[in-house]
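A single protein chain has been omitted from the complex, and every remaining protein chain is retained in its original position.
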Amino acid sequence: MLAPIIEKRTITKDLFVLRIEAPAISSITKPGQFVNILPRTNSTNPLLRRPFSVYQCGDNWIEIIVQIHGSGTQELAYANKGELIDILGPLGMPWKVQSNNYSTAILVVGGVGVASMPLLTKFFHGLHTPFATYYGARTASLFADEYLQNISYATDDGSKGFQGNVIDLLRNDLLKEKHLSPKLFVCGPTPMMRAAVTLAEEFQIPCEVSLETEMACGVGICQGCPVVTTEKEFSTSGKKFHLVCMHGPSFEREQIIF
Amino acid sequence: MLAPIIEKRTITKDLFVLRIEAPAISSITKPGQFVNILPRTNSTNPLLRRPFSVYQCGDNWIEIIVQIHGSGTQELAYANKGELIDILGPLGMPWKVQSNNYSTAILVVGGVGVASMPLLTKFFHGLHTPFATYYGARTASLFADEYLQNISYATDDGSKGFQGNVIDLLRNDLLKEKHLSPKLFVCGPTPMMRAAVTLAEEFQIPCEVSLETEMACGVGICQGCPVVTTEKEFSTSGKKFHLVCMHGPSFEREQIIF
Amino acid sequence: MGTKEKIISSSEVDLSVEIAGVRFAHPIFVASGTFGYGSEASRFCDISGIGAIVTKSVSWKPRPGNYPRRIVETPSGMLNSIGLANVGVEVFVKEKLPYLAEFDTKIIANIAASSIGEYCSVLEEIEKNATKNLAGYEINVSCPNVKDGGLSFGTNVEMVGELTRALRPLTKRLLILKLTPNVTSVAPFAKTCEDAGADAISLINTVIGMSVDIYSHKPRISTVTGGLSGPAIRPIAIAKVYEARKATSLPIIGIGGIANASDAMEFFIVGACAVQVGTMNFVHPDAAIIIRDELQAILQKQNCSSLKDIVGSLQVSDEMRSLGW
Partner (left out) sequence: MGTKEKIISSSEVDLSVEIAGVRFAHPIFVASGTFGYGSEASRFCDISGIGAIVTKSVSWKPRPGNYPRRIVETPSGMLNSIGLANVGVEVFVKEKLPYLAEFDTKIIANIAASSIGEYCSVLEEIEKNATKNLAGYEINVSCPNVKDGGLSFGTNVEMVGELTRALRPLTKRLLILKLTPNVTSVAPFAKTCEDAGADAISLINTVIGMSVDIYSHKPRISTVTGGLSGPAIRPIAIAKVYEARKATSLPIIGIGGIANASDAMEFFIVGACAVQVGTMNFVHPDAAIIIRDELQAILQKQNCSSLKDIVGSLQVSDEMRSLGW
């Protein structure tokens, strides 16, 4: 679907937000879903779409927040307000917010993992579910917290909040039993997500992580985005893998080995 | 060389002019030479540069006039003022204006063949060489005559000047012996250039045509742009071909078979 | 073409194609492994509007597929090493075929196996459970990404002959052999398929390729090499179809890097009677539908009333035939 960019905001040198007019997507997107965007129409290089979490939804628009990484995201950085981009979505399964195994939601965020948190924040806020956000970054200037709430910050350089990593900050609070029956919703770099899973195992609390893998299609037809599962008999892809695009991108910690 | 676009002018829906700041090129370009432009940096599709005649030269800039044709020219149409484009030149040999086998220069132009005429016009104007321009197009709105002088127009639909093709218009004037010892300098669609050569043969006058062939390199290293020659022993490419990029793009009618 | 000729209206253009007696509404199919089993893309694509669906290679047992990383983007292409991840023939006939039977299109079941016996068993199992729109079988003897994925078959012309002869008596439906480009010459394979009783051949499967991560110094694909697909390989595919066309009179289904109707036309002109869209489904899940519509428009513009006039219409002068001069 071709959709116009209606706003572009720069957050940091290599982080920006695109607001795209797409009522068909904004009307049905749930927290944790993503869209698949073709960086460039009419060229076969880059060839494939790039997946981006839906960062925010309005009446007739969605936003994505993009970290410049390689050729495709660089291409998007060149896009201007008014231009059309080719977008497919919403894709993937939402965060598993409906499960009744927790009473406090803990949003654990690292870097551009922030992308899937605003819709989750909105959801918990709307339902008056108690929630807290733990947000880590290298330094204060890298936070993109416009849509977040109840935030505890951690920075490597101590320029904002706790000095150290966000998982240690969270551990301190869990040790203090600050949160009643918490579940972790985690999105960030893989090492941080692994640390979060270890922490959740330690405290025996539920934990859902949102994974990133390379994707060719984003819709379940290429089988290109597997993650190893702990389950024995689950997906149409056989016994050993889930597809991140179709069964994820987020998984309960017990479902997968990553 | 990366050079900034300092102006962009639209002539018709699919014809536009880019002014590019490039003193190293503008200072040495001769009428009939061309530049080779990469439609897009950092992508391998389109892969190759596209050749464009130097349309006009200023102190520190050159202009090209571009007809949208396929993916590469479309890409250039998206380029904006301020952007950098990758340009190589000047390339090729100039029009053979120095030969003393003519006293009146006749510029014969069809369609986007106009691109190599302004510098030629400037040259003759500067030397006070008598010259006349015959310019044909489908209809009046397609003329790009801002830099031309002494123009006789021909249009297919009669909307400006002579109704019919520009070669017939020229034949009429040659029959009337309107020009003293003329030489034709021709650039336009291949059928029109062939007709010009036939006309020149008929009147036994010199005629130089500016050819277009696909080019991979534009500098003589790929051997991808041959034109069949009449000569027996000429180029490093062997006996049978000239390279349009290196030995051309313009050739005296006796040199080639096209 | 002259402007005075009769202008063909789009609805008049006959896109239908018949392969060994089986009629397809149009010649734009989707390729095995690039469209799942139909259900996944149904949200984005009018399944009934596809010429035919070639299903993901199915083997006797379910296969989990290869460890990640399975895909890498390359210039105008991609490498994959999925490893024939599939549900196995049991689930295939119980769930997938019945699901696909609901759509007004033809189904071609692609089969992968590691022995002639297994190929035969899978085909027989499907044949026993055939649904009304099952048009036939495409035999994958060309998967480069698993040890037992058939490429050992695919590069051995005797084996391809033997396999074809073994499968032929088991079905009256279409028997299509899918050939690999990873051979010096594809002509003997095409000829052998014809002699052994195949109804058609399809080509090309992916081209063996590789990519390396320059930071970890590891291959990017978990199986070291993978299969290259997408627009990058289209010129290779067209050359292979051209070579096969000269070697056999069997119908040929062209595959490789098709992104639009113009690309498809190149295959038709060279002699393919149908084509399959692969990698481009990942970019546009409705690629086959879009290409069908574009094709109709192109043929109309060329004032051509039937695709049949295009198939094999390549103009090669004798001068051209004598490579070099």
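A few comments on the model shown:
Order of writing sets the labels: A, B and C. Residues in every chain begin at 1.
Rule of thumb we're sticking to: a residue touches a chain if its C-beta (ideal position, glycine included) is under 8 Å from a C-beta of that chain, and two chains touch if they have at least 3 such contacts.
The structure presented is a predicted model; accordingly, all values stated were derived computationally and were not measured.
When the full complex is examined, the chain removed from view is found to touch A, B, C.
When the missing chain is restored to the complex, the residue among A:Ser26, A:Thr44, A:Thr73 or A:Ser210 that touches it is A:Thr44. Here the missing chain is touched by one residue of C:Gly36, C:Gly77 or C:Gly161, and it is C:Gly77. Residues of subunit C that touch the chain left out of view are 66-67, 74-77, 79, 83-84, 145-149, 155, 182-184, 207-212, 214-219, 222-226, 228, 230-236, 238-239, 242, 257, 262, 265-266, 269-270, 298, 302, 310, 313-316, 319-325. If you put the missing chain back, the residues of subunit B touching it would be 38, 44-49, 88, 213-228, 236-241, 246.
Although one chain is not displayed, its contacts with subunit A can still be listed: residues 44-45.
Definition applied: only the chains that are shown with their structure count from here on.
The touch graph of the protein chains shown is complete.
Taking the mean of the C-alpha atoms as each chain's centre, subunit A and subunit C sit 36 Å apart.
Averaged C-alpha coordinates put the centre of subunit B at 45 Å from the centre of subunit C.
Shared contact sites, meaning residues of subunit B that touch two or more other chains, fall at 44-45. Residue positions of subunit C touching 2 or more other chains: 75-76, 231.
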